[in-house]
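Here the complex is missing one protein chain, while the rest keep their positions.
Order of writing sets the labels: A, B, C and D. Residues in every chain begin at 1.
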Amino acid sequence: MDEGFIPYQQSLEDEEQSIKSTQSVIEQAIAWFRAHSMFVLAYGTGCGAIEMPPTFTSRYDIERLGVVGVATPRQADILIVSGYCSPKTLKRVIRSYEQMSEPKYIIGLGSCTINGGMYWDSYNTIKKLDDFLPVDMYVNGCMPRPEALIEGFVKLQEKIRANSSEAGYIQYRTRYAHYRANQERLFGTQVQPRYEENFAGMNL
Amino acid sequence: MMSYLEEHYELIHKTPRLFALHVTREQLLDTLHQITTHTSFDTLSQLTCTDWIEEERFELGYMLTNALRSHNLMLKCSIARDKVTMPSLALLFAQAEVMERELHEMFGIGFEGNETLYDFALEGWCDIPPMRREFDTLAYVNAHYDFREGREDNLDVKEEIKKRKAAAKSAKETPSGA
Amino acid sequence: MERKVITIYHGPQHPGITGNMSVELDLMGETITRARTHVGYLHRGFEKLIERRTIIQAFTIVCRICVPEPDPNEANFALAVERLAGIEVSERASYIRVMVLEMARLGAQLLWMAGQSGSVGLGTVGQWSIYDRDLILDLFEQLTGGRVYHMYIYPGGVRRELPDGFLERLSALLDYLQKRLDAYDRLFFDNASFQKRAIGVGVVRGEEVLRRGFSGQVLRGCGFARDLRRDNPYLLYDQLEFDIPTQSAGDVYARALVRRAEMRESIRILRQVIAQMPEEGAIMQKLPKHRKFTLPKEDTYVAVESARGEFGYYMAGDGSEMIRRMQVKGPSLIHAFSLLEPLLVGEELSNVALIMNSLGICPPEIER
Amino acid sequence: MLLLDLLLMLLIAYGFGFLYYGLYRNLSARVHGRFGPSLAQSFSDSIKLFVKEESTTFGWMFYLGPVIMASGAVLNVLFIPFLNQGESLQGLSSYGNLIVVLYLMVLGPLGNALGVGSSGNPFGVMGVTRGLTRLLALELPFYLAAIGVMIDAGSADFGIIMQAQSTQSNMFAHPLLFAAAFISFLGFMGKSPFDVVGAPQEVYSGPATEFSGKFLALLMSQSAMFSFAKLLLMVNLFWGGADHLGELVAKTFVLFVAATFIGSVYARFSTVQSVEFLIRIPTLLGIVGLALL
Partner (left out) sequence: MKFELKNSLAPLSALSKIFEHPQTLCYPEVKSETVSGYRGFHINDLSTCIGCANCQDVCMNEAIDMIAIDKDKNPKNNSGCIPRIDYGRCCWCSLCTDVCPPDSLKLESECIWADDDANRFLYQPKDKPC
């Protein structure tokens, strides 16, 4: 473990180089459009929702990157889980995530989604978000600054353009049993509609 | 306003604008009735409960404030920690209904006359009421959630110091002994 | 002809909700027949966590209780600990605390304006007011090192000295905000279509408004000039002169006008603080080590006027270094239940977001 | 030859529709004091939505709803002539007249009602009922103004209407009629204070709540073309049409900027309020305008 954060930049570039050669031009074009037009679901789940207004309005204006807030999960591509998440909120977050149409991504804000944050010993918050949902990008901070949130979107754009095969929504389909087991451990068995009915026919 | 309270109840002066008085569970309703009619303390601004587990009692605090919001009066009423219900104030104060719902869920205190005692913050909670002192939140967390790995190489600094001192001492003896 | 009633959730995932809570509405057409508020989405069990932390450790978690305006929580916590432990705070530290509280109030009012105008579709006001609030957050960044969560008002004083040139930058910002408030008057408060939407909606009147424990703009909107900064003064508010703006109509527009006047009052207070701030004075009292800082077996009640109403803290010590019990009562606990539910009956669905923003309902402080 | 003409008109409407939609986001961003997205952002949004998968479908009527709306928008574009004389870009206007276009403008909300009705989402149904009640009130002043223009020109045919304005365009000849038509034009374009149909703070985005993926892309494209058609209609009826494409773009741009700026500084009326407002002042203007003909 050398000091600071391992430089994330070049680890992504060489991954992109290796994938770019295998992608056809059309796939690269589609990935470009997906990266440059991201619809975020208007759902402030935790205290990070206080840093979204400055990011989406005139001070930091994330619409320059093509990011717009939309009202319903049907129209959304990205779900921002902003900070801690109580089981009651997690049920609604999972339901919203499952209603979104693919390809869909999750951004986890703050340290509470990584390892429990400062509510690590609270009986009513979940500790690791990626036990229950596939998280595509974590943004560090308590609460992350608008610039950090934009940095998260920029890195997510690179990841979308890289069109990597283990993106979040693919993992949610392939490893659904793992996520389902964790969800049932928390909520009991009969709560959620089983998500896999509507991808039963698809080739995983 | 203060004169009425002085003669009728033994008042505790906590600060120039904060008073307290103890009342038992039976006298609660008519004391409240007397206070709200004779003095200007007619608004319930907070309903608190402190769990004194070693003295086996819940101490309920009815925070009253006057119409000018300049003084506060704390009505403190101690009850046993379980199987005791309190009279509901939902008819006297509309805001008491939600406060009682919260205390019912967090401490398990029953309030007769308050029909809306359904769940306030926790959904599908099947453990003992969480704010009671005997509920250990860390044990609950370790039972229901698991943390991220990768932090096992934490060392206890005191043992390390002892080990280094022992190593340093043994290093000093061996050259002399060798 | 039996009218069909459907139940919808103005739910946690909704652009028109002021945070993460939901209102269950029974609708006949678009008219609401019954409303029930559901909270608990943001419950983290603050009071349980505080019983596991020493006082200085609990100080850092307290400001996370209410997100739009964290500073009244820090001030409440510091005042309660100082009253129980008997700590005296220097005058300069009290002046800095008043400055921080008034700057936070201005930021919260600007954030309210964004929510209120968003609920009637006026996006432009929200874009401007959140930019102006961000200028205040820049000053907080230089002063405390944090944008939203400052962790600055410490039991016994404040944690850092003012950076040099801070008061000049603050008064420059106040002049800029004074001009901005006139621009908001033209665009938002005197906007004919906002007046058409806001006048006569969500009316709170009547004598028993005081008995039901409402506070803040709800009281001042229907004629009662109640403000804890003057009725039950704390810190140095009795040495500053400011007046309490009130309106008489008691509807959404009256509460908006009250907030408009309060923003100018906050600027006036901040100017007095800049003028009267003493130059020297210790900003922090020496406190014992955090494992040995104990509170006596005493309890007290402290209340601070936040941008939305009275924020009350009950705190009880038990002689150990941990706080025995701390209970927080924000204004939204009363406004969201015993006021919002009867107020929404008979209203149109399009007025739900309008009324919720006007009452200043902030869900994290309801269930903590 | 006609087929080529129709295709060219559709391409122009599609291109300008998205250009204006991108321009709308940029202009309102500048009023907000920010840069806003690139002009082609709306175009890339619709392409992204085309390659997305829909999360749910509610039977064949749910499919047909957006198709009917798109057909309403396309027919509107084809029946309104782009230029006021000459052979090219006349479309089907020789086969129809102003009354046919006014009838076709109702097709969109009708398709919307059918599609959303089959989805059964309460917010979608609420959005559609709001749309239909507001449409009722919007049509009143617009039809008065249209009748005034037809009486003044003596016929409902676009060519004659535009010929009659060769000396002085209707906007200056009958200012009251233009004012009534412009206020209801704001409503047709979905600009505040009449954008109650898809108000996100109230009914999640109204009729478009259930549509996702390709449906949403179709909705975006047809609303872009439909708004270009309405701009075209206003220019033809009240500004004497356009001799060449450049003049057409200039005139539609002016009307578009006026609508955008008004839309970004006014709050939104509720459904009842917008109906009450539209019945009083714009209708009065229309009646007085008719009397002064």
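Points worth noting:
Rule of thumb we're sticking to: contacts are C-beta pairs under 8 Å (C-beta built on N, C-alpha and C of every residue); 3 or more make two chains touch, one makes a residue touch a chain.
Predicted model only: the values in this text are computed from it and were never measured.
In the whole complex the chain that is left out makes contact with A, B, C, D.
One of C:T18, C:N76, C:Q109 or C:T124 touches the chain omitted from the figure, and that residue is C:T124.
Within the full complex, the residue among C:N73, C:S94, C:N191 or C:S215 touching the omitted chain is C:N191. Of A:D61, A:D77 or A:E102, it is A:D61 that touches the chain left out of the display. Only one residue in the set D:A13, D:V31 or D:A156 touches the chain that does not appear here, and it is D:V31.
The chain not shown here is touched by just one of A:Q23, A:N115 or A:N182, and that residue is A:N115.
The chain not shown here touches chain D at positions 27, 29-35, 261-262, 265-266, 281.
On the side of chain A, the interface with the absent chain consists of residues 1-6, 8, 58-61, 64-65, 108, 111, 114-118, 120, 128, 130, 135-142, 145-148, 150-152, 154-156, 159, using the contact rule stated above. On the side of chain C, the interface with the absent chain consists of residues 53-54, 56-58, 60-61, 124, 128, 131, 138, 141-142, 145-146, 149, 151, 160, 163, 183, 186-187, 190-193, 195-196, 199, 290-291, using the contact rule stated above.
Heads up, the rule we're going with is that only the chains that are shown with their structure count from here on.
Measuring from the averaged C-alpha position of chain C to that of chain D gives a distance of 43 Å.
Shown for chain B are the residues in touch with two or more other chains, namely 121-123, 130, 135, 137-138.
Among the residues of chain D, those touching two or more other chains are numbered 32-34, 200, 204. On the chain B side of its complex with chain C, the touching residues are 14-15, 17-18, 42-46, 48-52, 59, 61, 63, 67-72, 74, 93-95, 97-99, 102, 119-123, 130-131, 133, 135, 137-138. Residues 87-88, 91, 114-116, 120-124, 126-128, 131, 185-188 of chain A are the ones touching chain B in the complex. On the side of chain C, the complex with chain A involves touching residues 11-15, 19-20, 40-45, 48-49, 52, 60-61, 64, 67-68, 111, 114, 126-128, 130-131, 133-134, 137, 147-149, 364.
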